[in-house]
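Let me begin by handing over the structure; questions about it come next.
Every protein chain but one is kept in place in this view of the complex.
== chain A ==
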Amino acid sequence: MSGHPDDLLEAYAFGDCADPSVAAHVGSCGACSALVSTAARTAAWLSASHFEAPPIALRSRMLTAARSARAPSISSALDAYAAQVASFGVLLDGLSARDWQAPVTGGRTVAELVSHLAANDARVADDLGLSAPPSVRLSPSARLSPPPGGLLPVAGLSSSPVAGLSSSPVARLEWRDRSDRLLRTVGSRADLLGHPVRLAGRIPVRRPLRDALTQRAFETWIHDSDVREAIALPPVSPPPLHLARIVALGLALLPGAMDSAGRGRPGTTVFVRLTGPGGDSFVVPMSAGPASGGSPVAEIRLPAERFGRLLAGRIPVPASAAEISGDRSAALDLLAVAATLGCE
């Protein structure tokens, strides 16, 4: 086996060897890759072959050490986005090579949609003045190497239903890099939450970072639904608390959007009653101009989840099945503008 790093293969498989030349060889040698795969699988089983409760005091000692190594987040502003990142990550891990090329709404493929999402995530980080981490500048082949001390992208793990990230499109790796960057930065910098950044979408708007994070959760949810639709999986709604934040942001953006669309009606309000999980009632001004204090001219009633999809342009106004009473023209104007608040 001259030329093979024969004596290092078990160390590599067990995570003890971060020598990049070994990683490169294993990645290109079928025989060594098979040996490493077997050893890594066996190591994984051996590692969890026993359970023993550690002393109770270790838990608090570990937490104290962890806090001194990295401060925990003190804000809940990331909750909705982190939840959507997790949901989308699970979905992407399960995609086949064919799924990645499936067409989604807007004429894109799934891979192109994920790249688009990664770009919008990156834009928020860029507005915060964060530079891209080195990993996103690596070539695709370099990205496949295990990080120092990292678990291995072992070929044999492809028999697992969730394995195979190493063969994922670059878009998957880009999106994870971008979302990681945003999560990590904001998790440690609550002071940035009031920092104005650009929102994604057709109309240029700058809002505090905390709103941009809600919009990132919104867009990630919507594209999660797009991918699910493309591969014939049922959609999944955000948790009610997160959905409530998303629709509240959409409604907060509406007065300015009405003016930008030339449909502003200063001094006029509409009562919007969002029903079901994440629902609430809102009095929405139809212009960012001065309020009159008068009664709403119309009432719109529809499920919060449906309103969220309408905001993303995924449900046309006529199909939204919104119940309208009062000034129908005003209500339809509001819904028409609401349907332009997606992140495309």
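Heads up, the rule we're going with is that a residue touches a chain if its C-beta (ideal position, glycine included) is under 8 Å from a C-beta of that chain, and two chains touch if they have at least 3 such contacts; residues count from 1.
Everything below uses one rule, namely that contacts and distances are computed from a predicted model.
Missing chain, UniProt protein name: "RNA polymerase sigma factor SigK", from among "RNA polymerase sigma factor SigK", "Rhamnose ABC transporter membrane protein", "Peptide/nickel transport system permease protein" or "DNA 3'-5' helicase". Contact with the chain not shown here comes from a single listed residue; of A:Ala44, A:Val170 or A:Ala248, that residue is A:Ala44. Although one chain is not shown, part of chain A still touches it, namely residues 6-8, 10-11, 14-16, 35, 38-55, 58-59, 61-63, 65-67, 69-73, 78-79, 82-83, 85-86, 89-90, 93, 147, 149-154, 157, 159-166, 168, 179-180, 183-184, 186-188.
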